[in-house]
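Note that one protein chain is taken out, while the other chains of the complex remain in position.
Right after this comes subunit A.
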Amino acid sequence: MSPLVLSTYTLSTCLGRGVRDHVQALRTGRSGLKPCDFETVHLPTWIAEVEDVDAIALPPHLAEYDCRNNRLALLGLETDGFADRVRDAVQRHGAQRVGVFIGTSTSGILETELAYRQRDDATGALPQSLSYRGSHCPFSVTDFARHYLGIEGPALTVSTACSSSAKVFAAAARQIALGLIDVAVVGGVDSLCLTTLYGFSSLQLTSGQPARPYDQNRDGISVGEGAAFALLERPGSDHPSIAVHLLGVGESSDAHHMSAPHPEGLGALLAMQAALRSAGLAPQAIDYINLHGTATYANDAAEGKAVAQLFGGAVPCSSTKGATGHTLGAAGAVEALICALALEHGWLPGSPGTRMLDPAIALDYRIEGSAAPLVHALSNSFGFGGSNCALVLGLRS
């Protein structure tokens, strides 16, 4: 593919709001996980909550979109001056030449969960205030964002569980390459809700401790939330001399099982190979891999096999889900942007929470972060239903 520049980006997770908080947290190896105290949830697990989400108020004309997920989206858009940069791009290119592509898995389902507790005793009806279009529908967050930002170009939500917001980079890149649009807002937003907390618990995939990716004693995920956005455009003279570019995207399917990965990591391997092909790079060119690394036993084992097969044991890699939690539909964008930070700041992220590496997985897995000049990074995202996506980012002048 033709490289696209990430002309601006921002991310908000349990580590904090924006680029500065995340650079600091990555350098110090800080984790934002805490014991679960969300809503009325009683589960022996840890979560990754973004602070002050419910203090955010949507503008009155967009009140129909009010839900935790869109509050988190707005918090993210208004961090690092991102919304202003998007409005500049809309001004420059025209509202219909800008697209919006956002990944989410649960959208505003929390509103519906809460509404079911308030059903009318006599009729069983849901409260008047619940809006399907504004909160429940997976498109809600994308529709909110495009209205909030004044964008009139193509808009869609990608919802492929935990690969959702990696795959938006692919969808947006296609439309820019074909000239359908000039600029794309891409990102991921997922927020805490009962469905995912009790759902992953029912699958026995939540841990009683903070997640320990690739640890020999790993036993599950820490469910999290996050919002991450980037502005993708064709490289031009008005961008910084050296900037992070999207160089390649690779997608594949496992065709294996709804909630378990292919045991040999075959789908993961195909996605990584496709991403390298798309970027025109050999495996040796990759300096850092941000693994999907959920900290479930099966996921890390399968991904480890695929990465070892393609890259050998020589490429430094880590999963940052011990720091940010597993932000599900937002994870693809959060982790692509952690790669962008790693490239821009010359820092190999470590893996908070991981203590004893699994000796059965032959990777150069980094528990501690360290300074290192990086040019190319790869970010893996895999979701339920066997949906895989790998992204290659790199520094280009």
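Note that in this section a contact is a pair of C-beta atoms (placed from the backbone, for glycine too) under 8 Å apart; a residue touches a chain by one contact, two chains touch by 3 or more; residues count from 1.
We take it that contacts and distances are computed from a predicted model.
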Legend entry - Undisplayed chain, where the name is taken from the UniProt record, one of "Permease", "3-oxoacyl-ACP synthase", "Phosphoenolpyruvate-protein phosphotransferase" or "Glycogen debranching protein GlgX": "3-oxoacyl-ACP synthase"
Inset, instruction - With the full complex in mind, choose from A:Leu149, A:Ala211 or A:Leu266 the residue touching the hidden chain. - result: A:Leu266
Inset, instruction - Decide which residue listed in A:Glu251, A:Glu303 or A:Glu335 touches the omitted chain of the complex. - result: A:Glu251
Inset, instruction - Give the residue, chosen from A:Ser12, A:Thr45 or A:Thr157, that touches the chain omitted from the document. - result: A:Thr157
Legend entry - For subunit A, the residues touching the chain missing from this view: 95-96, 105, 109, 112-113, 115-117, 119, 124-126, 130-133, 136-140, 142-143, 152-161, 167, 170-171, 174-175, 177-181, 194-195, 198-200, 202-203, 251-259, 266-267, 270, 274, 383-387
